[in-house]
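Every protein chain but one is kept in place in this view of the complex.
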Amino acid sequence: MDKTYASPEEAIADIPNGATIAFGSFFTAGKPTALTKALAKKGVKDLTVVVQQVGTGNEEMLELVTNGQIKKAICNYPFPRSASKGAQHPFEQAVRGGKIKLEIYPIGTFVEKLRCAGAGIPGFYTPTGVGTVVAEGKEVRVFNGAECLLELALPVDFAFVHAWKGDREGNLVYRFTAQNYNNAMAMAGKVTIAEVETLVEAGELDPNFIHTPGIFVKRVVETGRPEFNSASV
Amino acid sequence: MDKTYASPEEAIADIPNGATIAFGSFFTAGKPTALTKALAKKGVKDLTVVVQQVGTGNEEMLELVTNGQIKKAICNYPFPRSASKGAQHPFEQAVRGGKIKLEIYPIGTFVEKLRCAGAGIPGFYTPTGVGTVVAEGKEVRVFNGAECLLELALPVDFAFVHAWKGDREGNLVYRFTAQNYNNAMAMAGKVTIAEVETLVEAGELDPNFIHTPGIFVKRVVETGRPEFNSASV
Amino acid sequence: MSKMSKVVIPEMPPLEREMIALRIANMLEDGSYVNLGIGIPTLVSNWIEGRDIIIQSEIGMLKCGPLADEGEQDQDRINASCQFVHELPGSCYFNVETSFAMIRGGRMDVAVLGALQVSAKGDLAGWNNPARGLGKTGNIGGSMDLAVGAAKLIVAMEHFTPGGEPKILEVCNYPLTAKECVDVIVTNYALIEVTPKGLVLKEAIPGITAEDVQKMTAAKLIVADDFHEMEL
Partner (left out) sequence: MSKMSKVVIPEMPPLEREMIALRIANMLEDGSYVNLGIGIPTLVSNWIEGRDIIIQSEIGMLKCGPLADEGEQDQDRINASCQFVHELPGSCYFNVETSFAMIRGGRMDVAVLGALQVSAKGDLAGWNNPARGLGKTGNIGGSMDLAVGAAKLIVAMEHFTPGGEPKILEVCNYPLTAKECVDVIVTNYALIEVTPKGLVLKEAIPGITAEDVQKMTAAKLIVADDFHEMEL
């Protein structure tokens, strides 16, 4: 099975307006930089993006904001930490101005919603968020004396992930903390597209140490090691 | 943090009568052989065992049965495949005779119950088992038009896992399909005890490729590579 | 049970188990991920060597290779039926929670399972033969997850029980594996599709007519417009 594509542009060519797309990355680590740039270039609109934060330590995402491509964002740490930086930030401004709708979750819930989407589990209970704004509109149920919220799986049409190495069949290996959300998003994606720093032949990765099995990955594109821009968060 | 114990006997010394214990292994692969033998020798009784199967391809478990140490078993493939072999099998006989109570789950539910126990998720919904005996007494709820069952987390007092390599701080690496249930059980265990074929110093395992992070493991004991007995299943 | 006695076992010799497996192998598309259950389904792997099909084993292995002979066996490399297997270039190993995430999460394009009974609606009964007398317990294993999770579920089985009773019934009377999950049934006499209209007979082995298949089946069959001889 050769899942490789020649370029990021070709790998994302069929993404339509209105798609829901998840993006790996924890601030600066493990960003699908090349795929995100290609998406900005493609210019599709009305996107729902699922990502830790939009444009904080992640300039590529920011371009989607300034291009007006995003309709809705599902995040866990959406804004710059600093209130003053936030006030200047295009994403925060778009949210404040009602141009982008924002939905937020605690990280543990956010990532578990993605994993569950990939695991065929439509809903799960968590104690996180009880008694907070996160609980609004959600079912509360008591397990062993502790209140928990019902949270639902979050499937996505496309997932963009960034891996250190990948083989032609989609087996992926991440590097250090660049692993972060990439595996859960690969699981959640109906179509998962992996950009890999180095593409190898099937059999070159140690089969005992694959972070994301190829079955979760539909497309692979080699994009090299991204240049690092140490953005402020 | 040095979590090592000198022997399997010392590592399990505090297990009381009535404990719930999970055992890694998928038939013959990844069995905590030395720990299970030590448990048989210790002779504690009224145990609840959580394990794929009891004594099929797993002679060490069988000894717990013939010793009368097991009160209840929670399994997904409890019996020998062959009906005639089953009729002769001490575990099947004990279940038929009412000496051991048996609870069964589909594998996917079984392993997810363990993972959830370790992940602080008290319950989850799964489409597996709807309309079958597995659904009896369980809440059914519809998600996106599909009926699902509510299944609960399954925490265990102790988990016995078998790893290929482990360091003193409990980081574990498994080998090939001997990985199987060991990670989920390590997560579920209030006290997880790992027998490792080879014990190494902290820093000797590649930190990018740890299957079970040390935080899930309370005790480590080096037991060498187990002799292989290719038991029939 | 009255229906059971009405079925007629033909004189024609049925397909060997290997040939049932071959018919199924020919249905698999290149580029697909497939899980094979215990029994006849396992034999499908003999017919797909060299093809671009990846076998998943629910123990936690993708691209599970052929059975390993003595001398090449590794105690840590077995499939879900506890058989020693080979690794292939591109194989990978993972834990059982991930394995069943794949299965339940719909990543298996095809699962091939054995069955004790299949109903006209595609209900599958495969994990508990009441004759064994184990009541509501038994070996579920991965069968229920595969039945609900696989995009396409093919049942591979003999048309009759060893005692000559039909296995395709209007309604299953054995404990179910899952409801309305079977897409195709391939037996040693026929290939039958489960459709919203009912069971559609698509193929029969040489020398067996559609009428013959109906006589040996305890559920009503719709004969397909393109009903034809099974090609192998």
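Note that the chains take the letters A, B and C in the order they are written out, and that residue 1 is the start of every chain.
Criterion: a residue touches a chain if its C-beta (ideal position, glycine included) is under 8 Å from a C-beta of that chain, and two chains touch if they have at least 3 such contacts.
Small disclaimer: the values here were computed from a predicted structure and weren't measured.
Across the entire complex, contacts from the unshown chain go to A, B.
Only one residue from A:32, A:55 or A:78 touches the chain missing from this view: A:78.
For the options B:56, B:171 or B:223, the residue in contact with the chain missing from this view is B:171. The chain not shown here is touched by just one of A:158, A:181 or A:216, and that residue is A:181.
Residues of chain B that touch the chain left out of the display are 1, 115, 117-121, 167-169, 171, 187, 201-203, 205, 207-208, 210, 213-216.
The missing chain lies against chain A, touching residues 26-30, 53, 57, 76-79, 81, 83, 86, 92, 95-96, 102, 104-109, 111-112, 114-115, 126-134, 136, 164, 175-184, 211, 228, 230, 233.
Going forward, only the chains that are shown with their structure count from here on.
As a whole-number value, the distance joining the C-alpha centres of chain B and chain C reads 29 Å. Inter-chain centre distance (chain A to chain C, centres taken as mean C-alpha positions): 37 Å. Note on chain placement: the centre of chain A and the centre of chain B lie 33 Å apart, centres being C-alpha means.
In chain C, 87, 93-94, 100, 103-104, 148-149 are the positions where the chain touches two or more neighbouring chains simultaneously. Contact of a single residue of chain A with at least two other chains is seen at positions 119-121, 207-208.
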